[in-house]
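All protein chains of the complex are present and in place, except for one that has been dropped.
Take a look at subunit A:
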Amino acid sequence: MREYILRRVLQLIPTLILISIVSFTIIQLPPGDYVTTYVANLAAAGEELSEEEIVALEAHYGLNQPGYIQYVKWITNFVQGDMGLSFYWDRPVNRLIGERLMLTMIMSFFTLLFVYAMAIPIGIYSAVRQYSLADYVFTFVGFIGLATPNFLLALIFMYIGIKVFGASAGGLFSTEYLDAEWSIAKVWDMLKHMWLPVVIVGTAGTAGTIRVMRATTLDEIGRPYVETARSKGLREGQLTMKYPVRVALNPILSTIGWRLPEIVSGTVLVALVLNLPTTGPLLWRALMSQDLYLAASMIMILSSLTLVGTLISDILLAWVDPRIRYGERGTT
């Protein structure tokens, strides 16, 4: 098992290098760079820059150097924890991303927690009580949850929030805590604001996971090994949890890693609508303005998170499913 984990961690390194190159290249693919965009914007505003000024600007941002040198410089600094300068904000990327990244991660964590805490028990219940009234209700609600776009949910909740509760549903903090230092009160304030976006972002995932959990549990309940367990004289509830549910959890656990990017990108739209200080809106703006280091660093960080997520679920999967742990599969 330890060998397996080590092997997987080592495999991460080439993947990360590849991702860094690809993301850096892709951002530079659109014609021009930050300076050309900047100059064009100024020109649109009726202001002209001289040739020397433009060259000086390019030198200032390091854009006059060939792409691979820019890359090597950026990635060497990145590995040491310095993500460079944001052209647009004219501030270090580190400072810009730091808090937002943390908030994004906290929100993703709670969303994941919400999704699994809701979906797994409901999925199991629906499967065990197939065709019961509750099963129909959950299936119907889940269907609606899956079909409603997140941003629409966000708008509906905002409307309800304002109309019914007389409060703004937007943001992650009350006004008085907005620029305050971190404190217990601020954390509590954040949690009070966070449940709403968590529910909104998590709804689709919950609905999807209920379906997967229900289907796999149903599938496993009919397997011969469950009959064997029953033929031993195990109690029904006990045998359901110990055998089919245990096996049905495997694919759910294995997709935690894929859930993460799904949630992070799912947050972007909701964050825009709800005006959340997470990474989503920032990344969007960085891409629009070709803010090279900011965009590349954010993509790099989000991809790393995804890879780590995948790694974690693979390790979990190997831990719960011996067939994978030993790198072999049975014939049936």
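Throughout what follows, a residue touches a chain if its C-beta (ideal position, glycine included) is under 8 Å from a C-beta of that chain, and two chains touch if they have at least 3 such contacts; residues count from 1.
Definition applied: contacts and distances are computed from a predicted model.
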Chain left out of the displayed complex - its UniProt protein name, from "tRNA N6-adenosine threonylcarbamoyltransferase", "ABC transporter ATP-binding protein", "3-isopropylmalate dehydratase large subunit" or "Elongation factor 4": "ABC transporter ATP-binding protein"
Listed residues A:L218, A:L272, A:L287 or A:V320, member touching the removed chain: A:V320
Touching residues on subunit A - with respect to the absent chain: 223-225, 227-236, 243, 246-247, 250, 320-323, 326, 328-332
